[in-house]
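Working notes for the structure below.
With one protein chain withheld, the remaining protein chains of the complex are depicted in position.
Chains: A and B, in written order; residue numbering restarts at 1 for each.
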Amino acid sequence: MMDLLTQPVGVAHYLVVGAILFASGVVCMAAKRNALGVLMGIELVLNGANLNFVAFGSSYLAPGGQSTIGLDGQLMAMFVIVLAAAEAAVALAIALCYYNSHASIDVDRANELKG
Amino acid sequence: MADFLIQLLNLGDAWSWTAYVAAALVHCGLLLALMLTAAAAFTWAERKVSARIQDRLGPTRTGGRFGWLQSPADGLKLLCKEDLTPGGADWMLFKLAPYLAFCASFCVFVALPFADGWVAVHVNVAAFFILAVAGLEVLGVILAGYASASKWSLFGAMREAAQVISYEIPLGLCVVVPVMIAGSMDLVAIGNRQAGWFWNWQLLHDPFTFVTFWIFVTCAVAHTNRAPFDLPEAESELVAGFLTEYSGFRWSIFFMAEYGSMFAISGLGAILFLGGWNGPVPIGQWLVQLGPETGWAADGIGYAANLLGMCNFIFKCVAGVLCMMWLRWTLPRLRIDQVMTTCLKYCVPLASAMLLGAMLWTYALPGGVLARILPPSVATTGGEGSSPEATSMLPATGNEPATASPLSRPDEKGGR
Partner (left out) sequence: MEPINWHSVFFLLFALITCGSAVAVVVSANIVRMAFYLVISLGAVAGLFFLAGAEFLGALQLMVYVGGTMVLLIFGVMLTARGPLVSMQTGGGQWVLATLVGVALLAVLLRTAFSVDAWWHGPETADQVVTAKDTTTPLGLALLGLRVDRPDPQQATAPQGVLSGYLLPFEIISVHLLVVLIGAAYLARAKKRVGKPTGENAAGGGGVSDE
């Protein structure tokens, strides 16, 4: 435990955090009834992935100061952030449309195409 | 500072962390002290300025003829008030919201340089970071409005959020112009670039930057919710907007956040446009030139020059805040649709046009990029100080990227 405080962190530490974020996001997507809760799960998933990208591209974390993918990591994370914003806007628009026509944001009720 | 403390107290490896914690606390303490003093001073100044504009006197009894002690007296009163939470309120968010706004406002000071090298955290992307963090205050406001469980609060909070995030766009465009001219987002570098006489200030660099400064002023006033853009706090319409349910200490935290961000955004404008810590007259440079080259006296003179620069910077920030107060008590309040119209129909197109103009101005100057890709007969040779700033935006080698243009010289293709 004290090793965490005295030794420099490597890529794997970031991967662990990213994994926890990703898994929480998946559970959130699966277990929330509010459509916006599902959207929050999606944001968590994307952030976990971003953290992985940045970790692989960071020269502070890699042994020898030379990272695996270099600036590609940061650039891909940048694109992911922008695309996540776009996707959140669309998902929110759909959720609002649904709310306006059904007066409920509950995804369990969105079963009109069932059967 | 941490290394100094370690040597002073002769701490071993096991206890050296205390020196770092102490150094960090000193930095935080200084910044907090600045922010709180600024808040106290500005509340007094607001009352005096508003009074004089309205042809009356303001506080004259507490603490002598000028009412100096009015701010501490107000602070004491606020601390002694009853700690209320509305009945249907979400207590956790209600209590946390003011601190969220205050943290966002305080974090701006972390990256704001006060003199050459005198910055708490020297971030390379300081201008961008300050913009990003200043925009986080709106989250505190929205949560405050929601958690108060009152429709007036919610309306005020939603209006403020719409206003602040709309004005972030022209504010960002206005910040891009001086950053582009300086070639770096590092505020220390931008400040140092404006050393010397006042004609070195980026305000006077080209007419587009001059207009951009005034758009920046408008957007800064809107960003901090000061009149004429103070609908969220509209006293005559929404009781007190999102602050309706806040009283006592929590209210004072919100106001410290507001005055803090006024100070910070004036500081950002001062560094980007008005020369930062470099005055109209380069007194600091003269001091350093007149003094000895090396030794402790040189260090002392350098320190004194920096101190002078910091005082200059704080003076500019205070002047900016006083101008905001002057605006508040002179202009009538804008309606929310007028606020959004000003942003989307006036500020954004103007700021974009200024960005385009500044970009073309920089590229078209002698020695700029345009001179390199046009045939030599067309482009004029030789340049003034424009070439350093043009080349600072180019790749570090100063050549065109190999794949960019067919006009690039063949011996540089594919090479760095």
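Just so we're on the same page, contacts are C-beta pairs under 8 Å (C-beta built on N, C-alpha and C of every residue); 3 or more make two chains touch, one makes a residue touch a chain.
As the structure is a computational prediction, the values presented were derived from the model and not from experiment.
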Quiz prompt | Residue among B:L32, B:L93 or B:A195 that touches the chain left out of view | solution = B:L93
Quiz item: If the hidden chain were put back, which of B:A51, B:A120 or B:L139 would touch it?
Solution: B:L139
Quiz prompt | Listed residues B:M158, B:A195 or B:L287, member touching the removed chain | solution = B:M158
Quiz prompt | On chain A, residues whose C-beta touches the chain left out of the figure | solution = 2, 4-28, 30-34, 36-37, 39-41, 43-44, 47, 50-51, 54-55, 57-67, 70-75, 77-79, 81-90, 92-97, 99-106, 109, 112
Quiz prompt | Interface residues of chain B (partner: the chain not displayed) | solution = 13-14, 16-17, 20, 90, 92-93, 96, 122-125, 128-129, 131-133, 135-136, 138-139, 142-143, 146, 154, 158, 161, 165, 168, 184-186, 395-396, 401-404, 414-416
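To be clear about the criterion, only the chains that are shown with their structure count from here on.
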Exercise. Please report how many Å separate the Cα centroid of chain A from that of chain B, as a whole number.
Key: 31
